[in-house]
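Here's the structure, in C-alpha cells; my notes come after.
Up next is chain A:
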Amino acid sequence: MKDTTEKPVLLTMRDIHIDGRSEETWSPIIKGVDLTLRKGEVLGLIGESGAGKSTLGLAAMGFTRDGCRISGGMIDFDGIDLRKASETERRALRGKRIAYVAQSAAASFNPAHKLIDQYSEAPVQHGIMSRAEAERDAVELYRRMRLPHPEEIGFRYPHQVSGGQLQRAMTAMAMSCRPDLIVFDEPTTALDVTTQIEVLAAIRDIVAQFDTAAIYITHDLAVVAQMADRIKVLLRGDEVEEADTRTMLSAPKEDYTKSLWAVRSYARPVQPPVTEGIPVVSVETVTAGYGAADILKNISFDIHKRRTVAVVGESGSGKSTAARVITGLLPPRQGRVLFDGAPLPADYRQRSRDQLRQAQMIYQMADTALNPKLRLRELIGRPAQMYLGLQGKALTERIRDLLRLIELEPDTYIDRLPSELSGGQKQRIGIARALAAEPKFIICDEVTSALDQLVAEGILKLLDRLQSEFDLAYMFITHDLATVRSIADEVVVMQNGRVVEQGPKPEMFQPPHDPYTELLLSSVPEMDPDWLTRLLKEREKKAGKG
Partner candidate 1 sequence: MNVLITLFWIAVAIAGAMAAGWLFRAAAVALTRGGTARALRTAPVTAGFGMLVILLYVLVALFAPLIAPYAEREVVGAQFLPWDSTHVFGTDNLGRDTLSRLIYGARNTVGIAFATTALAFAMGAILGLLAATVGGWLDQILSRIVDILMAIPALIFSLLLLTIFGTSVPTLILVIATIDSTRVFRLARSVALNIVVMDYIEAAKLRGEGLWRLITREILPNALAPLVAEFGLRFCFVFLAISALSFLGVGVQPPTADWGSMVRENAALITFGDVTPLLPAGAIALLTVAVNFVVDWMLHRASGLKE
Partner candidate 2 sequence: MTDFSSPKGVSRRGLLQGATALGTAALILPASVRRASAEPKRGGILRVAQASGSTTDSYDPATWDSQFVQVLHTARCGYLTEIAADGSLVGEVAESWEASADAMTWTFKLRDGITYHSGGNVTAADVVASINYHRGDESKSAAKPIVEAITDIKADGNNVVFTLNAGNADFPFIMSDYHLPILPSSDGKIDPMTKDGCGGYIIDSWEPGVSAKLSRNPNYWKTDRAWFDGIELVSILDSAARQNALITGEVDVIDPVDRNTVSLLERAAGIKILATTGTQHYVFPMDTRVAPFTDNNVRQALKYALDRQEMVDKILGGYGSVGNDHPIGPSNRYFNKDLEQHSYDPDKAKFFLKEAGMDRLNVQLSAADAAFTGAVDAAVLYSEKAAAAGITIEVVREPNDGYWDNVWMKKPWCASYWGGRPTEDWMFTTAYAAGAPWNESFWDNARFNELLIAARSELNEETRRAMYYEMQDLCANQGGTVMPMYASYVMGMSDKVAHPEVVAANWTLDGFRAIERWWFA
C-alpha cells in the first residue's frame, strides 16, 4: 500500500445520480455517490450485483451504457467537467487518458482483429504514436505484463490466446496511451484461481510502474484487498462506507460490510465418512470424451446417502463431463455408473422414467436452465406431474409446498416468469424443480458461482437443510474452494480428466497435499492485504530452490 494522500486529485465525482430505464420508466441505479481519486491511487469499488459498481466506474469515464443516463451530479476529471464536455471532447479522453479493462477479455477483444491491431488502435487514432511505434510499444508492454512470446503474441487473434493471457493483453492495451486512470471492471472474475494470481500480480505491478490511478471494481473482497489503497463499499446504488484498505478489513463500521466479511465463515459440520452400505451413485473406472480425445480418464468415486461429494477442478478438468456421464448425456467409452448398486444404462434415452427421476440436476446458470417462457407453476409442476402423476389440486398443492420449501411465498410467485425473479430466486426454482421429482441424488453444477456471496450462502444453507430433510446425496461440482470448505463431506480433486486426489474433507485441507491440490489451495486469495506479495515471494523462493 502506498500513501497517496499528498498527490493531486485526478478525479472528483460529486453527488452522482444515474438512472436506468426499464420498460417505460426511469429508476435510479446510483443514488448520489461521491468519489475522489488522486493521481496514482487505486480505489477498490466493492458490492454485490446490482450495487451499481460498473455503472459508477463507467460514469468516471463520462460514459453510460445504453438505457442509462446520468441525471445529476458533477464529474471532474483533471479539470475537465465530463458532464458539460461535448461527446467529442469526452471521446478524446477515452482510451487516451482514461482507459477501461473489462471483465471478460475474451468477449471484449474484437474477434475479427489481431491483438496488436487492437493495441495500436487507441494510440494511432488518438494521434499519439505511429503504427510502427505502437507495435514496438506493444511488444514492450506485453513483456512487462509477462506474456509469453511478447514479440509474437500480438499477431494472434483473440481466440488463439488463453483467458489469463488475454486479460493481461487487455491491461496492456489499456496502458497503450499511458492513461492517467484505468477502470478495471472485475478483470479476474472469469478466471480460474491459479490463473488469477498471475493476472493480479501483473496488473498490480504495471499500475505501480506507470503510477496510474485505478478504480478496481470487484465483488471479491480478498482480491480487492490485494489491489486497492482504499475501498468503497456500495449497496444498491448507495455508498455504505469508504476507508483505506487495512482499516476497512480490520474494522468495518457498517453492519452490511460486516455481513460481507462474515460470509466466508459459514461451514456445516462435517459428517463422518461412510465406509459400508451401497453408495447411491458409484462411478466405476469411467473413461469418456468427445471425438478422439478422452476428457475423462479412468475416474472412480462413490457418493453415499446424505453425503455431499465436492468435485473440484479448474475449467477443462473434466468435472462437468463427469456429470454428463452420470446423467447419461455422454455414454462412457469404458467403465459404468451404478445407481443403488445396479448399473444404469449408459444413454439417458435407454433409462426408465424412474431412473431418470432418481437423479436430478441443478445447473450453474439458472438463466439458461429455466425456460424463460414458462411460468413457475409449470416449471416446478411438470416433473411432479410427469413422474408422480399429480393432477389438478394435488399438483397445485405440491407446487405450493415446493415453493414454501425453497422459501418463496406461493401466492406471490406461482404465476411468475423466470425473468421476474432475482438471480438467487431463479436458482431456488432450479432446486425446487429437482426436488419435485423426489430424487435420491442431485448433481449441483457450480450452483453458486454466478451468485453473490450472501445469496450463495443462502443457497448453500438451503441445500444443506434439504439434504437432511430428504436424505439426499449431492454431487457438488465447483471450482471454488470456499464452497468446498463450507459444504463438502468428501472431496474429489480433478485435473486434466484425472482424479489427482480424493478423500474426506478434513484430510484434504491438511498437508501433505498432492502438488496440484497444493497449488489450488494456495491460490485462493485471502483477506490479508499482504497475501499476494507473500505468496509470490514464497513461490519465487520455491522456484529458486527447485
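Note that in this section contacts are C-beta pairs under 8 Å (C-beta built on N, C-alpha and C of every residue); 3 or more make two chains touch, one makes a residue touch a chain; residues count from 1.
With respect to how the candidates were assembled, all candidates are chains of the complex that A comes from, given by their letters.
Just so you know, these numbers come straight off a predicted model, no measurement behind them.
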Options 1 or 2: the chain contacting chain A in this complex: 1
Candidate 1 contact footprint on chain A (complex, rising order): 21, 23-24, 66-67, 327-329, 348, 351, 353, 356, 361, 363, 365, 368-374, 378, 382-383, 386, 433, 437
